[in-house]
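Here it is: the structure, laid out below.
Yeah, one chain of the complex is gone here, protein chain that is, but the others are all in their spots.
First chain written, first letter: the chains are A, B and C, and each begins at residue 1.
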Amino acid sequence: MDHPTPTIRVQAEDFDLPFEIAALTAGRHDIGAVVTFSGLCRDEQGALSALELEHYPGMAEAEIRRIGALAIERFSLLGLTAVHRYGKIMPGENIVLVIATSPHRQAAFDGANFVMDFLKTSAPFWKKEHAVDGAARDWVSAKDADDQAQEKWQ
Amino acid sequence: MDHPTPTIRVQAEDFDLPFEIAALTAGRHDIGAVVTFSGLCRDEQGALSALELEHYPGMAEAEIRRIGALAIERFSLLGLTAVHRYGKIMPGENIVLVIATSPHRQAAFDGANFVMDFLKTSAPFWKKEHAVDGAARDWVSAKDADDQAQEKWQ
Amino acid sequence: MAKLVYFAWVRERIGKAEEEIDIPAGVVTVRDLLNHLRTLGEEYEHALQYPEVIRVAIEQEHVDHSEALGNAREIGIFPPMTGG
Partner (left out) sequence: MAKLVYFAWVRERIGKAEEEIDIPAGVVTVRDLLNHLRTLGEEYEHALQYPEVIRVAIEQEHVDHSEALGNAREIGIFPPMTGG
């Protein structure tokens, strides 16, 4: 069976959710479920002024593409889009987008969830926090919870 | 702890996904995850010309509101919107929308997924299929799979 | 007097969307009501011949068939839901 090719982008600029949904669904009558995940920058109760996202150019896109293809095959998705931003991102702004489409609802939920879990632990991105006081600038630590989230798919 | 009030609507007209997302997220810096689920009308390999959605006015909205409040409490959601259409819906058109927002990704995924599972088996809506040949018009049968999907939350 | 409201193929088979009925003495539970309705004519018998699949709401809240009708004003009778 031929699987669809995921749409993967790593970019500084924001993404346009309705445009990305339309690109996956326009003119099709076989999609029963569209699940979108948007990850946003939180301000940590006002302590955070911005996030800075560093990435490994080339590998970042390749790794997300690999994860996306795994998800399409595992959940028989009809389509998958993943966009990850890099650079400086302010509280309330988008960081990452995943969209999964399928005939039925659970595959679309699982597909988007799977991509996020693997992206967190495998895609070469690193977050640095800029504090509101301008002084402290710390790299975010990797979370054990993220490794555990990935393990639920094994 | 005060829980947010879900936004629930039962309507004939289509919904506007970006508008509904903006209503939940605009001006906020505490949301880290937005999950949306859109359920669409499929044409069943060209056999279906339309779906007709019947509902129990009043009870339909009340039941979705009850499910939404359960989801907010169970997953500590920051916001929840659910919109269900009724009337005649063509292949490729939207039927139902659920949006869940939370600080972290898994709660947003679980919240939206929970609402869809309970909505399927508890909200008083019934689908009738209109066949392309104009003759057969059958009520969709309830699926055991939907009852089982609901049981995973117990 | 209680208002009965019917939906989907229950409505189609009974041939009306709603009606007011007197609940006879001895009809205490939801199950009693469904059995009583089946005596009212073949359209009711056709709609309710498998009462175990029929769902019922009192005052727009789901109830089991063992539930007492009490002073119900609005009783919804319908097939399993297929929304979403």
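As a convention for this text, a residue touches a chain if its C-beta (ideal position, glycine included) is under 8 Å from a C-beta of that chain, and two chains touch if they have at least 3 such contacts.
From a predicted model like this one, the values you see are computed outputs, not experimental measurements.
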item: Displayed partners of the chain not shown (whole complex); value: A
item: Of A:P4, A:P103 or A:P124, the residue in touch with the unshown chain; value: A:P124
item: Contact with the hidden chain (one of A:E54, A:E73 or A:E151); value: A:E54
item: Chain not shown, touching residues in chain A; value: 39, 53-56, 58-60, 62-63, 84, 95-96, 116, 119-128, 139-142, 146
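In this section, only the chains that are shown with their structure count from here on.
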item: Chain nearest the overall C-alpha centroid of the shown protein atoms; value: B
item: Chain centre separation in whole Å, for chain C relative to chain A (CA means); value: 48
item: Inter-centroid spacing, chain C versus chain B (mean Cα positions, whole Å); value: 26
item: Rounded Å distance, chain A centre to chain B centre (Cα mean); value: 23
item: Contacts with 2+ other chains: residues of chain C; value: 84
item: Residue list for chain A, restricted to those that touch at least two other chains; value: 105
